[in-house]
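What you see is part of a larger complex, with each chain still in position.
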Amino acid sequence: MPLLDTLQANLLSPIPLAFALGVLARLMKSEFALPKDLYASLSIYLLLALGLKGGYELSHASVASIAWPAAATLALGVLTPLTTYGAMRWLGRFSTSDAAGMAAHYGSVSAVTFIAAQQFTQRVGAPAEGFMPTLLTLLESPGIHIALAIGALNRGPTRQHGDAPHSTGSTWAVLHEVFTGRTMVLLVGGLFVGYLMGESGWKAVSPFFDSGFKGALMLFLLEMGIVAGSRLGDLRTVGPFLLGLGVLLPIVHGAIGATLATWAGLSVGGATVLATMAASASYIAAPPAVRLTLPDANPTYSLTASLAITFPFNILFGIPLYYRIAQAVATAQV
Amino acid sequence: MHTHPMKLVTIIAEPVLEPRLAHDLKQLGATGFSVVDGRGAGSRGLHATTIPGDNVRLETIVSIAVADRIVDHLAQHYFTDYAVVAYTSDIAVVRGAKYDTAP
């Protein structure tokens, strides 16, 4: 199937369509949005389902098969914040805080983009390895930690609230929050529970966590479209450089990701998903962490780039692209 | 009934700051605080939350001295970088001692 057909097939599948509907509703100035608690509930459901199923499938995987992919994931977790920081600082001439803030977003990962990639590989008949959710948990925090460390070093001690009485503001407290945030509890926790409860447990709960998954995802993407759509106005604020970077960074990170993943022995489907992880940008775990530790970083930059540029790009065009890259790398390797 | 004059300090802030502000208030001598979730629009329009405009509203009943300290602290540590609005008003409470911190 040529790239254009893959693209078209992707665009006409539930996830991109629901996302597009959300964006369109905002463009038409509709006030419609999911209730906040429904949005949160859907994300909890999706993350826990992902973790449980991943954990259940982990019980069938050998440690050997995961070792290299895990190493590749960690390498991406170190690399992507650095390339992002470099591009922001030296190409874009942004402040160290803005560069570090952006690096935290692009060094981490978007779980929904991951899921979209997983669904895509299933649809094209090249399902990813069952242990991919485990890799997802590995990529969640290193990028944030590295980026915040860079930011802290560069800002120096002067701006630290040294005399202020807040321990909750300390970098350690913030990193602890990343580690114990919603995504980590549900994903890592879900992996353990899924692993421990085994087949009988998974069978009991899969009518809830598995059958409904794709529909719930669609509803979630509708709201993602609304959220992204309401940031489109900020595109003018952030300027052409960030607009370009929001598309270029995922392509570069996706290509590197696909290559490393293939070298690490992942299937084409698995490589597509790992590439998508590298290409995606966090908009859940990174923003509060950056806001608290790098107060002078402008959150409009990083959130708009992650949510309104990179996320739609990946959902609509990126994933099929990374799939073709993964195919090409796999063919070249043989 | 005899009432005591106190200050009410109201802080409207980005949600991410709630735990830090709660911690600061206690350190600065507040004996407690109340929080309500809200939304709003202002002149800066920093879109620091996924859903733009969300905020939290903290209120604390304190003595005049503590109110001053809180306002100073906010001005020094938050007003520059964060979307934080704060004001004080005069209130009367029964049992003024409840809101005084041990010296």
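Letters are used for the chains, namely A and B, taken in the order the chains are written, and counting of residues starts over at 1 for each.
Going forward, contacts are C-beta pairs under 8 Å (C-beta built on N, C-alpha and C of every residue); 3 or more make two chains touch, one makes a residue touch a chain.
None of the values given here were measured: they were computed from a predicted structure.
Composition of the entire complex, written as a formula in the shown labels, equals A x3, B x3.
Here is the rule we use: only the chains that are shown with their structure count from here on.
In whole angstrom, the spacing between the mean C-alpha positions of chain A and chain B is 35.
By the touch criterion stated above, chain B contacts chain A in their complex at residues 14, 16-17, 19-20, 23-24, 27-28, 46-52, 73, 77, 80-82. On the side of chain A, the complex with chain B involves touching residues 36, 161, 164-169, 227, 230-231, 234, 283-284, 287-288, 291-292, 295-296, 298-300, 303-304, 307.
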